[in-house]
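Can you keep this structure in mind? I'll have questions shortly.
All protein chains but one are shown in place.
Naming follows writing order (A, B and C), and every chain is counted from residue 1.
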């Protein structure tokens, strides 16, 4: 019941703070005899790692992951897999300012109110550093899902600027620092973000994650629906304020005549052809075999140069600005995190479905 | 782990199908000695009940709830509260058409693929009839929350037509069949919806639910965040395709300069004044004491008069149209359901917070 | 987290009090397409039903079970199965005496202290009547387990009188009112119990439940061990004060030389022959393929004719005796309940094991 675990059958628990000795997680329920090495996980961590472009925080964290239990001779054993990453770049700086002041739009005030104590160094437990462990868990989830299921994320909007979906090219996402599938949008974003970065400002983003090859039948109606678990998963990512499946909020504006995904005969009885995918691959909370399409909105980084009005822990009015290393668009680093969360949700439901139905 | 329960400390489990003998739920973890009568619950059920205007299905269900355990002499005992509602209007009709055909955008196909069997009568378990039990559980959750917390929902968009938020007046929501807080929007919607209804078509909607008086400190970071549990909760409601907190997707277009909710001294150390509420009352997954603001998008009813292309359980191509009693805008009835789900999430977190912190 | 559910993948939740309108349960996670009728469940309920001999309470409850959701055309659908039994013999009697007094060795005092309120009529929620629903859930668990797994219980000790295990004959358990596998012990018990009954006294018992045909591999080390879940399961049964697996407490007196269950080649690589079964079929928390052997101790019925000293809810000293209909040996009715709990634990672990390992 406490909040630091995710999933039911494929279940991970994370621990660690931004400026403590390290971060880690325990993944329980992983099927046995899956090949798993540190390199398998490191690949995904490297995609999320900060400091890879001028648009992400310049904190230098190698994020070298160690597997400390749960594998034997290169295979998972079915017992808990524990992972650990040491924190190596906790710059010894003066925390005097944020020690007593609540940074607006951060978790400072609410942690204080909930717990009556907070580790103010770098946000402590509320730091986005925690998401490295989601990416690590996601790498293992992908092993559970196998090679026929692919999960890819892309940034589809930066600030008010959405991509042109006609230009969508998955190959582009590795060609720019935004995971942007639209080359021309990426170029425009680069210019815009550079301006915001220099001004000490920040901007929000929309991320889209697509799961392909997901079999029909995953999801536990009515409270463990695949889409409700995906919504929960994405909303647990730092700074996320909205989630949608398929047409999402656009569905509110549609009529029933338009919204139905009609069906035709496909390549066999278990693979009909859908003539559209307004539903985003989930009907009644269960996967349909179509692509799973999830989008989520990330608010702009709250740590900005400009002074904002706030109060301190004694209730006094004051101002605060953030001088440290920060991302002008945290949405960028949310892309691999969103992929990881989808992988974990799907792995969880794959095992749950197999448990109940045997298939 | 199976999917029919919701909540951790305040936990409810629902059962029942559209055309079976009845529906019900068991609510476990309710604090003892709360006054509770059937009338307390019936009040909320009556708000959701179908057949109250020409815009909701004409199925006549009195939805009379019975408390069958968990109270004694008008008070809760701390043991499980069981509720039951008999199904009385399962019109004996010919199910020949939907028996073998998959209705597009419904759960027919996915239940079939998941379970290899489905109760096709009225959608069986996937029917929105199940949501009556959420409303019932929500009525009890409100008792747990007490009188200082209020939870109200409103329809803020029907099809492409959003309300004018300047006109927001909570008193209006009981004055029109849409729970619409903008009287002029309600009038326009009435006309529009009548046209869609006559055409056998349907339309989507956006619902907003607001929790007021919620104390700071509720929520379990990082995977049991208050907003992620709210997102999950709303996404479990039938036909919901998107959820947002506070500014939601609009936050993606904002800059950090604009998005911060600045703070000033308020009425005491535990009640600062926030100068805005972009966050929707949740920071770092924990309530801030501001209003909790959640919106969700409901897709248009999938059951429409027009013929849509589909396949049958044998894989043959065919067409289907829905002739029965249906809602041209299911979003209307989703309003009390959304309120109930917020109440249940808040009650759950209130008990969890009290357990961990003692306050 | 609240206490009225059992199991993870095969999960049931019970509700109801002794003298309320009825009792019921919801079973979630049941695999789809299993044949299931009310008669399948009633068979097991009839074995537990009170009033079948002079050694069980004379309360007349037909305990006729109704399936109110989760099946369709005689098959399970994979959605929650809800069961209900009406209470028909809540004799309208004067509760004056137990209303305010705490019956020693009953749950009266502790419910009062925990909840500050209690339904004193017949014990309310703490009544053994609740166990009828375990038996019903167990009947469905047996469906999940299939025909190759058998679960049978026997009473192996009444008061200080243990059976002679040399006389063990499963066929005898249906030939006497004690589920006693030793015909000569049963005869002696009958005489002894008749004396206790007439004296208004009661006696304890030891029950043994044996699962045969259970495949190797079930159990989740280290905190969801098969034997720890069985221990928990049996200890939840009313009046149970001890549980043991295999040799149990006798193992404490043994040496390592004696306690090992040596292994020889059996009928194939997956079926070795064990030369003994001191372990009771569980090693390291995982089933070995041998018989699962569990015993539990039931204390004597606390409701007896003799006056016992107690206090009332106001703290005053007083005396109480119980005049109603009661079992001189509640252990008798615990036999089918113990069988049911083992069935539920095994079904749960069968589904969990299949989920993780695919086999």
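In this section, a contact is a pair of C-beta atoms (placed from the backbone, for glycine too) under 8 Å apart; a residue touches a chain by one contact, two chains touch by 3 or more.
Everything numeric in this text was worked out from a predicted model, so none of it was measured.
Note that of C:62, C:177 or C:248, the residue touching the chain absent from this view is C:248. The missing chain lies against chain C, touching residues 1-6, 8-9, 14, 102, 104-107, 109-111, 113-116, 125-126, 130, 157, 159-160, 196, 201-206, 216-225, 227-236, 238, 241-265, 268-270, 272, 275, 278-280, 282-289, 297-304, 306, 308-311, 314-317, 331, 352-353, 356-357. Touch with the hidden chain on the side of chain A covers residues 1-5, 8-9, 11, 13-17, 20-24, 26, 28-29, 32-33, 66, 68-70, 72, 75, 77-82, 84, 114-119, 124-125. Touch with the hidden chain on the side of chain B covers residues 1, 9, 29-32, 78-79, 221, 351-352, 354-358.
Here is the rule we use: only the chains that are shown with their structure count from here on.
Taking the definition of touch as given, a chain qualifies here only if it contacts chain A and chain B alike; those chains are C.
When chain centres are taken as C-alpha averages, the shortest distance to the whole-protein C-alpha average belongs to B. Centre-to-centre separation between chain A and chain B, using Cα means, comes to 26 Å. Inter-chain centre distance (chain A to chain C, centres taken as mean C-alpha positions): 46 Å. Chain centres here are Cα averages; for chain B and chain C they lie 39 Å apart.
For chain A, the set of residues that touch two or more other chains comprises 1, 9, 221, 352, 356-357.
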